[in-house]
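All remarks here apply to the structure that follows.
Heads up, one of the protein chains got dropped from this complex, but the rest are sitting where they should.
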Amino acid sequence: MFEFINTLLIGITSGAIYSLMALALVLVWRSTRVVNFAQAGQALASTYFGFEAMKHIDNFWIALLIAMIGGAILAAFIEMVFMRLLLKHTSSGAIASVAPIIATLGLLEVIRALITLKWGGADVLIKAPLSNTGFSIGTHTLVFSPMKLAIIAVVVFLLSILSILFQKTNIGLSLRASAFSPELARLAGIRVDLVRTFGWALSGATGAVAGMLLVVNGNGSLSPASIEFSLLLISGFIAAVVGGLDSLLGTVIGGMILGLSTAFVLMYISDSLFFIAPFIILLLALIIRPQGILGKKGGRRA
Amino acid sequence: MTLIVNNLNVHHGAIAAISDVTFTVPQGELTAVIGSNGAGKSTLLRALSGLKGATSGNATWKEHNLLKGSAEIHVRHGISHVSEGMSVIPELTVEENLDLGAIWRRNKSEAQSSKREVFALFPRLEERRKQSTATLSGGERQMLAIGRALMSKPELLLLDEPSLGLAPLLVKQIFEAISNISKQFGLSVVLVEQNAMSALQIAHSGVVLNLGRVVAAGKAQELISDPAVRAAYLGY
Partner (left out) sequence: MRKINNKISNKTRIVIFLLLGFVIFLISNRVDELRVYQGASVAVYVVGIASIILLTGYSGQVSLGQGALLGVGGYAAALARNHWHASVPLTFAIAILAAAAAGALLGMAAARLSGPYLAGTTLALAVGLPSLANQFSILGGEQGLFFDVGAPPQSLGADFTQYKWFFWIAALATLIVIFWLQNVMRSRYGRTWKAIRGSDVAAELAGINIARSKVLAFTLSAGVAGLAGALLAMTIGTVSPSAFPLALSFSLLTGAVLSGVTTLGGVILGAVTLVAIPEIVASVVDRLGASEGVATNLPSLLVGALLILTVIVLPNGPVEQFRSKQRAKVKKSH
């Protein structure tokens, strides 16, 4: 019984983090119609920013804020310098739909290499600000701890803010309009270029949070070569696809499904299926419901 | 405030879509631009609103060069373009589509009164304000598109085939609305239309394009009674 609850809680927590990663991807998708494969690299870089910050200020939450700002700036920079150039040169031709994918992959490699060059392969080491010892009920100790609770709280908070931003504010309306019909948005007087950059900045900040939370949720370390990083890379994408790239709520659901199913597979089936499980979940999702849980019908045409 | 277009040339790649087009629209007047398919009418509007770059020539509105700068900048100088085809964003609600037109405006209370004016003009839009645009009929969608354009407080309105795909009764209503709007708000209007007769009937002057060139121009009434124009475009 407690094993079940523990697994559930582990799944929810990691699911929350995957949702954030997915959210970062969806933010970019919804504002530029591009899947940014470099997202995980950006998240990693932001985590290193936070790591550096923690060396000087011993406060996790401030470091988190700094990581978010760093992530936003990095993302904005990439959009302004890199993506605009890319989209201008590759809007037509045989490679048009494939170019952003390949280019962001290249960017991922560049970011990874730069990180390793700068920090010399050292891991990010961040001490969790809250205790990771589980709450106890009677004689059993739950895996659930104050830290995990905080993680879920942060994710819920972020998701609410972003939802409100998108649905209730002018900037949110501009973001949505620019994503759906950039030309019409321009005719309505919206500075689509700036709006897009903002969308990217938001996604950069979100990815930064995902990275930082991933570190404190696990064993406190992260590096470009680590297993957790590969997982971050694919989990965001899988969660986004399962949930449906077009919906914010969908990313949450997708993340939860991924987190929970991975946790249960690991606990009840086998330990070493850690990596193949996400892939199978992805396949199942694509077979059962190709447009994602909350996605719109119309196939998976990018 | 006059729209002055002089020797405008626009190319699609190597093909000349518009050659040497010259005309003016005095303030508060409605100019109909008619011609058959492929005559370059849409391209003309796209060049004026900043969506397409021109090859040579000039076009100015209130001393503002329309051929330089992007579409979103021109909006801030009082230009609103209702493009052809799907001119509303389907994924947004009716009210969101309208609000979109006023986001750039600093004065929020003025934007609110613009919205009230639009609802007064098109009560059906107010009824459906929270609904998705998928529930709108073709005519209502066109009203929404025009309403969105009005939300930007334009002084020059560029309309691209507003009657396209609409039933005859709706066509009449739309043209009436356009005529009323331009008078009510003192707008200058460039109305591109295939429905030449209806367009000329509400216009002060007209420009006839064929294969990108101006083949006839003048007062609307003159064009309506011109036999050559009648034969080619008015069907009798």
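Every chain is named by a letter (A and B) in the order it is written, and numbering of its residues begins at 1.
Convention: a contact is a pair of C-beta atoms (placed from the backbone, for glycine too) under 8 Å apart; a residue touches a chain by one contact, two chains touch by 3 or more.
Here the structure is a predicted model, which means the values were calculated and not measured.
**Student:** Could you run through the displayed chains and say which ones the absent chain touches?
**Tutor:** A
**Student:** Which listed residue, A:Ala45, A:Met68, A:Ile238 or A:Ala263, touches the chain dropped from view?
**Tutor:** A:Ile238
**Student:** Can you work out which residue in A:Met80, A:Leu105 or A:Leu149 touches the chain that's missing from view?
**Tutor:** Of the candidates A:Met80, A:Leu105 or A:Leu149, A:Leu105 is in touch with the missing chain.
**Student:** Extract the touching residues of chain A with respect to the undisplayed chain.
**Tutor:** With respect to the unshown chain, the touching residues of chain A are 35, 37, 82, 85-86, 89-90, 93-95, 97-99, 101-103, 105-114, 116-117, 120-121, 230-231, 233-234, 237-238, 241, 270, 272-279, 282-283, 286-287, 290, 299-302.
By our rule, only the chains that are shown with their structure count from here on.
**Student:** State, to the nearest whole Å, the distance from the C-alpha centre of chain A to the C-alpha centre of chain B.
**Tutor:** 43
**Student:** Please name which positions on chain B make contact with chain A in the complex.
**Tutor:** 49-51, 70-72, 75-76, 80-83, 87-92, 96, 99-101, 103-104, 148, 151-152
**Student:** Can you check the complex and tell me which residues of chain A touch chain B?
**Tutor:** 170, 173-174, 176-177, 180-181, 183-192
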